[in-house]
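Worksheet for the structure shown next.
Heads up, one of the protein chains got dropped from this complex, but the rest are sitting where they should.
Let's turn to chain A:
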């Protein structure tokens, strides 16, 4: 793209060149102001535990990874998966089963990998059947939705003692308790992340304890966000977006549309698996409610409200909506959530974050600086 190369020439400096890897037509936020704000937001998240409840925020950030996985699959490749929680749950259960059976630091590290592979592999199997079988559009959505419901039924009936893998009993509706604490590394070179407060002493502020798990999740979330930004702005990302915009035309240009969808779906599954691993590790417990219809639709809600074609939107909306959902907690919470969803889809189909970005660009920047004003694509674009 012409604008991209112009960008590269304008920023010869090292930070400029580094930045251009994360910028492109498929994401919002290219100005210095945006990256300044981004750094400030990450810094705010880093110091937040000194003031607020970091254990709750770590849960929201784990779920934000799930939101990102749907954003890249749906928002960027146009495959609406109603079954991201399938891979999330499979990742969580795999982590639980492997780590209970091999409760050593090395074993738990392997369990993390197994969870991610489990999520990716299950997505690859389902994706192979769907995409190579010629299943398209809404039928993909329906199949993923049905898989969620079937898995919910399946896990709910695994209460009997015959449903155990090694030492790990699946436990039906009671779930799988006593998952070992998350430890990464091998033998002596390992560190345990959960319930392991780390005392910190800062001159001028005083002594306080921080949660290593919180920082692990923060690093993973920021890293994943930046990596996905680089991915969607790469050449491959352009093909993904082309598949979303017009599958037949992309195919006519010689791209293997089926393989692109398959690869992205698998990647999204692996990322959802990672999110599930962290979820199970944080709660040291997992049960079939992760496959329930309500939980299955939460990622769709986050991504729709935040702006499905915006990675940032997925993260921001997940944090905000989960915070609202937990703090409302009353009977009306779901009614409000449903209304929010309905109104957003009807009035702001492209989502809140891209809309906010447009408003900021329109008011804050003068017309001369309109370079950042490019939205990911035309807002009037239809979605299916």
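FYI, contacts are C-beta pairs under 8 Å (C-beta built on N, C-alpha and C of every residue); 3 or more make two chains touch, one makes a residue touch a chain; residues count from 1.
Throughout what follows, contacts and distances are computed from a predicted model.
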In UniProt, out of "Pyruvate ferredoxin oxidoreductase", "Urea ABC transporter, permease protein UrtB", "Cytochrome C assembly protein" or "succinate dehydrogenase", the chain dropped from the view is recorded as "Urea ABC transporter, permease protein UrtB"
Considering the complete complex, of A:27, A:69, A:122 or A:147, the missing chain is touched by A:147
The missing chain sits against chain A at residues 74, 80, 82, 129-130, 133-139, 141-143, 145-147, 149-150, 153-154, 157, 293-294, 297, 300-301, 304, 331-335, 337-342, 345-347, 349, 382-384
